[in-house]
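Input: one structure, supplied below.
Heads up, one of the protein chains got dropped from this complex, but the rest are sitting where they should.
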Amino acid sequence: MKIKIYALIFFLHFSSILSANQIVDQNTIHKNLRCLVCQGQSIADSNSDFAQTLKMVVKDLINQGKTEEEIYDFLSDKYGDWILYKPKFNLENFLLWFFPYIVLVVGGFIIVFLIKKRSKKV
Amino acid sequence: MPKTIKFIVLIVLIFLLGVFFISLNKSTDYNTEHLIGNKLNKIKFESLEHKKIFTEEDFKKNNYTLINFWASWCAPCRIEHPILIKLSKEQNLKILGVNFKDKKINALKFLKDLGNPYDYLAKDTSGKESVNYGIYGIPESILIDNKYIIKKKFIGPLNLKDYDDILEVINSL
Partner (left out) sequence: MLSNTGNLILLLNILLSFLIIYYSLKCIRLPNNIISRNIYQLSLLQCTTILICFFTLVAAFLVSDFSLITVYQNSHSLKPIFYKISGTWGNHEGSLLLWVIILTIFSFLFLILNKNHPKNYRLHTLIIQNLLILGFLFFILLNSNPFSFVNPIPKEGLGLNPILQDPALAIHPPLLYIGFVGSSIYFSAAMASMITNYSNKLFAQSIKSWVLISWTFQTLGILVGSIWAYYELGWGGFWFWDPVENASLLPWFAMTALIHSLLVLEKRNSLYFWTIILCLLTFILSVMGTFLVRSGILNSVHTFANDPSRGIYILIFLSLMILTSIFFLFKKYKPANDIINSNSKETFVLINNWFMMFYLITVLLGTLYPIFTDALTSSKISVGPPFYNSVIIPIVIIFLFLMAIGPQTRWIKNKFTNFKNIFYIIAGSIIINFTIVYLFKSYSFISNLIIISSLFLIISSVSDILKTQNINFSRIVSHLSFGFLILFIGLNHNFSEEKDFNLKLGESKKIDNYKFILQDLELTQKSNYKSVVGVLNVNNLSTNEDRTLKPEIRIYDNPQTLTYEASIQTNFLRDYYLTMSNIDRSDYYNIKFQKKPLMIWIWISVIALSFGGFLSLFRNAKNN
């Protein structure tokens, strides 16, 4: 019973938070865009000409009501996927996104298997 | 250990080392040359001198158009200028100069001093328009045909080799 109440509190708490988080955040977008003329910096960290321009463009796009994803699509269309620090989910990046979790699951199985196999011999 | 696991481990490691070896001989420099072959959907530039807007209609009749992004404050632009002047004599090619983040007086003085190779003179004062063309530093030039397909991209100042490349494309009709 107690567990159920806790679970309910947990659930309510998080669902209310999830819905509150829908605004397009300029800083988040800046941090996901690579400054193409710098050495490994995002445009949030750079003051180069290019970063300045891109910040203005992002601002315009937000004002036009574009979502975060649409802004990324627009820019990767113009500059290539190199500009995005968070690679897109697609066939090419499939392994990048899922391999860590595959490792996690397989690792879990190995541990369960090991314990089962070895503890029987007690 | 089963043979298959040994085999897989070995293959994975050799693959990894092989990839390292291949990438050693590759340049890590980024460029936007993968855009070649794409079509420019919408072209829209404000004219530098007049109250006019250039759109794709203006370039429809040209066999080839070279869009050149430049500024008076940009030193490499001075270096490539003679090449542009040479290119301006070509029949098959029209040149659109986009003056990038610049002041009109300085831009016109630059052209007065060094000559004006441009058939069309446009401006992008804020630099925002250039983002639509994948520009990230100037000078950059884009060669398009009459269907607005990108034929070539040049990042950095044009040189004599680029000049020959352009001639080859525009005279291949």
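Note that the chains take the letters A and B in the order they are written out, and that residue 1 is the start of every chain.
Simple rule for what comes next: a residue touches a chain if its C-beta (ideal position, glycine included) is under 8 Å from a C-beta of that chain, and two chains touch if they have at least 3 such contacts.
All figures in this text were calculated on a predicted structure; none of them were measured in a lab.
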Report summary line: Listed in rising order, the chain A residues that touch the chain left out are 2-3, 6, 9-10, 13-14, 17-18, 20-21, 27, 30-32, 34, 39-42, 44-45, 47, 49, 52, 55, 80-87, 92-93, 95-97, 99-101, 103-104, 107-108, 111, 114-115, 118-119, 121-122
Requested in this report: For chain B, enumerate the residues touching the unshown chain of the complex.
Outcome: 1, 6, 9-10, 13, 16-17, 19-26, 28, 30, 34, 73, 101
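Here, only the chains that are shown with their structure count from here on.
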Query raised in the report: Measuring from the mean C-alpha position of chain A to the mean C-alpha position of chain B, what distance in angstrom results?
Result: 32
**Report entry** chain B partner contacts - residues on chain A that touch it in the complex
**Finding:** 36-37, 49-50, 52-54, 56-57, 60, 75, 78-80, 82
Query raised in the report: Okay, in this complex, where on chain B does chain A touch?
Result: 30, 32, 34-35, 101, 126-128, 130-134, 136-137
